[in-house]
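Have a look at this one before I ask anything.
A single protein chain has been removed from this complex, and every other one stays in its place.
Order of writing sets the chain letters: A, B and C. Residues in each chain are counted from 1.
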Amino acid sequence: MALLAFQHDKKLGVADNSARYDLPLHNSAGSGFLLLLVALMSFLAMMTMTGAFAMHGVTSMWSSGLENQATIEIPARMSDGELRDKNELSALRDKLNGFLADQSYIESYEVMSREAVADLVSPWLGDDVNTAELPLPVLISVKLEDSSADILYRIRQNIRKYADDIRLDTHESWLSDILRLAGSLQFSAVIVTLIIGATTVIAIAGAVRSRMAEFRGDIELLHLMGASSTYISSQFQRHSVILSFKGSIIGIITGALALGLFSILSPSGAESLVPALHLGLFEWIILLLIPVAACLIAHITAKITVLRTLSELPL
Amino acid sequence: MALLAFQHDKKLGVADNSARYDLPLHNSAGSGFLLLLVALMSFLAMMTMTGAFAMHGVTSMWSSGLENQATIEIPARMSDGELRDKNELSALRDKLNGFLADQSYIESYEVMSREAVADLVSPWLGDDVNTAELPLPVLISVKLEDSSADILYRIRQNIRKYADDIRLDTHESWLSDILRLAGSLQFSAVIVTLIIGATTVIAIAGAVRSRMAEFRGDIELLHLMGASSTYISSQFQRHSVILSFKGSIIGIITGALALGLFSILSPSGAESLVPALHLGLFEWIILLLIPVAACLIAHITAKITVLRTLSELPL
Amino acid sequence: MIKFEHVGLRYGVGPEVLSDVNFSLEPGSFHFLNGPSGAGKTSLMSLMYLGRKSTRGRVTMFGQSINDMPQEGLAKLRQKIGVVFQEFRLLPHLSAFDNVALPLRIIGTPEREIMSNVNELLEWVGLGDYKQSLPLTLSGGQQQRIAVARAVIARPKLLLADEPTGNLDDEMGFRLMNLFEQLNTMGTTIVIATHSQAIMEKFGHPRMMLGHGHLNIEDPKKNWLQRTMDGVF
Partner (left out) sequence: MIKFEHVGLRYGVGPEVLSDVNFSLEPGSFHFLNGPSGAGKTSLMSLMYLGRKSTRGRVTMFGQSINDMPQEGLAKLRQKIGVVFQEFRLLPHLSAFDNVALPLRIIGTPEREIMSNVNELLEWVGLGDYKQSLPLTLSGGQQQRIAVARAVIARPKLLLADEPTGNLDDEMGFRLMNLFEQLNTMGTTIVIATHSQAIMEKFGHPRMMLGHGHLNIEDPKKNWLQRTMDGVF
């Protein structure tokens, strides 16, 4: 009876679901591919989401920053070609100042400094012109509560009282087109984000499922040995989740590096209409949810696959 | 000897590589997933490539269509507020006409009709104004050979000779920003296209490889039975290529439908800065090369995988 | 222990592989299952290890009817059954040790106990040097011994072995048969499918003969008279 000395009365019961990893799935061949796929998908998801965020940033900057924006110009040269007197120029500026302060439909306005105006003008004159001696117009940038044709007409009427060559410059004609363009780009970005999101879900789920198919025999065997479905699926879930987590972390780290590189390379300065690629805390949190989503997808797919495999067994 | 009556002297030789499909791989479980993956990747590749094409269309339209564009305006009202005499207006127009005709740096110019000008103005006045009785400015749209500050300055000097309130309107200030924006969008589109292209290659190759892994045993066995490596790999190549072809065809058909839907939905009219999503023959040919590329990738991957599997065998 | 009443089995739309099988096995009994290749031995086994549902008739195991038992109940029953599959069915990713340890892990045995029991049994079947080997690097007979070890490690109430000595020489075959005999004396009910006349003759347990979908039990220990009497009453 020496042989059977190892025996003792075991309590037959359900699996205790300990954290031990019965199946060293991580050694299996397809793992690398699954990892790569999840990484790629996370990367793409991150890229498109960032794109959508940036596009949102651009349009909101434009619509809030430019749509109700106008500029009042007191030309330095009068319509007869004579230079305006410096005193007259500041008198006009003060009058306008007073007028603008009174108008309820004007949110804010600011008289631009001589230097700012010189900066704006200099590109047209070449770098070697001494702007200090130039006759410069006075520019007042105005932010309106709303920019209906009505209000613009009213402002035009009023400023013409002070001098009839004072001009009000708005950006409507081209801005509406730009906003339309931005709108359709943003629309595309949302669509593409959705598509990539769907692709990511399908690809992760598909990869997990096709990996699981490899273990169909193992699942059947564990079932025949009396393992509960929780015992079986927990093995595979842990495996898939770890792989997907690794993959998506790799993906978003690569993504972050790519974004960094991109924002260094892309030609966007301070005065540009294109905002620098600056993501807020909220956006970063959303992006960091990508690995969480990947893990969740992997977890659910593994569970469903195992349960379906089990339900397909003859008993 | 009845049993061995079926025997006859066979010429032992190399496989004749007939078109028969020894291995009905298409029945195997992972096929659906591979198909789906290839379809998705083809779809994505098509989308980004279309995006890149469209972006290219926008910028080239802008740069060629607008960059060298200017407008000369003879205001209807003089700087003292008086209405300009109709005869004076047409006299001025004729003089400008004559001047513009002489200038070598002007590619073309066109005096806009009263109706065209009225159309442009009407949005500012509301629909109920009778434009027929309005004093309208004369607008001449000019296309320049090149729009350097030099030339613009020369034009300004000259037109001022006829009447000093005649204005030359260019689009530089905002156009440079727009072009910069478009440039960086185009840059992103190229980058994203490259990334998606790389993803597609990796994903198709990965999917084919992981499917091949399933047939490792079959490959070994065929090898042990004396099949040449060409015989073996041709089996798997055909399989992978057919699957990838199907997948990418599904992908680009879906893509074409999506593009159709998109161009119906997207708000781009005739006067918009955003061109309608119209792909030329060349672009379509490029897009139709996607399935060809997918097949090629699948073919090469299958071949490499089989050959590598064979080279890993002990003999 | 096991009771089959009018049991039939068919795969898909094929012909009936088993038709009207009737028998009952007492706890602690030991039977051989015999019949020509393709007769349905493995199929009958799969009904007994709860791997399939019969397409007709009633199967009773451990006193409980299988036909309408919920999954948890079935899992509990399966834990009391040890199976040696004809094609071994070892987990290719697991070492010999982990393969044998699996049934113990499923019922939640402490790791320390698993260590000593599995090691002892592997030594006994002559695989002490192969504990960490993967199944694919083992010879046919070594794999078969691991399959046998896995089936007996948790000391099942019922042991079903499908051709457990097909890849083994006679000496190792008899050694494993002795292991089964020992388990049997400790109360395990045993059914062994085998083609080996040598083994069936040497151990002389009653034989379940399968043929044309029907089952007859013959007991060589009963003499001619007894068998005739059985037929009469």
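Just so we're on the same page, a residue touches a chain if its C-beta (ideal position, glycine included) is under 8 Å from a C-beta of that chain, and two chains touch if they have at least 3 such contacts.
Since we're looking at a predicted model, the values are computed, not measured.
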* Any idea which chains on screen the missing one touches? -> B, C
* Structure fact -> Of the candidates B:I72, B:A189, B:L222 or B:I297, the residue in contact with the absent chain is B:L222
* To do: Touching the hidden chain in the full complex, which residues of chain C are there? Just list them.
  => 11, 36-38, 41-42, 86-87, 126, 137-142, 145, 162-163, 166-172, 195, 197-198
* Structure fact -> It is residues of chain B that touch the chain not shown, namely 1, 3-8, 10-16, 18, 20, 22-25, 27-28, 217-218, 221-229, 231, 314-315
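Please note the rule applied: only the chains that are shown with their structure count from here on.
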* **Relative to chain B, chain with the most remote C-alpha centre** => C
* Asked: Which chain is in the middle, if each chain's centre is the mean of its C-alpha atoms?
  -> A
* To do: Take the average of all CA coordinates in chain A, do the same for chain C, and state the distance between these two points in whole angstrom.
  => 62
* **Distance from the mean Cα position of chain C to that of chain B, given in whole angstrom** => 66
* Structure fact -> Contacts with two or more other chains occur in chain B at residues none
* Structure fact -> Contacts with two or more other chains occur in chain C at residues none
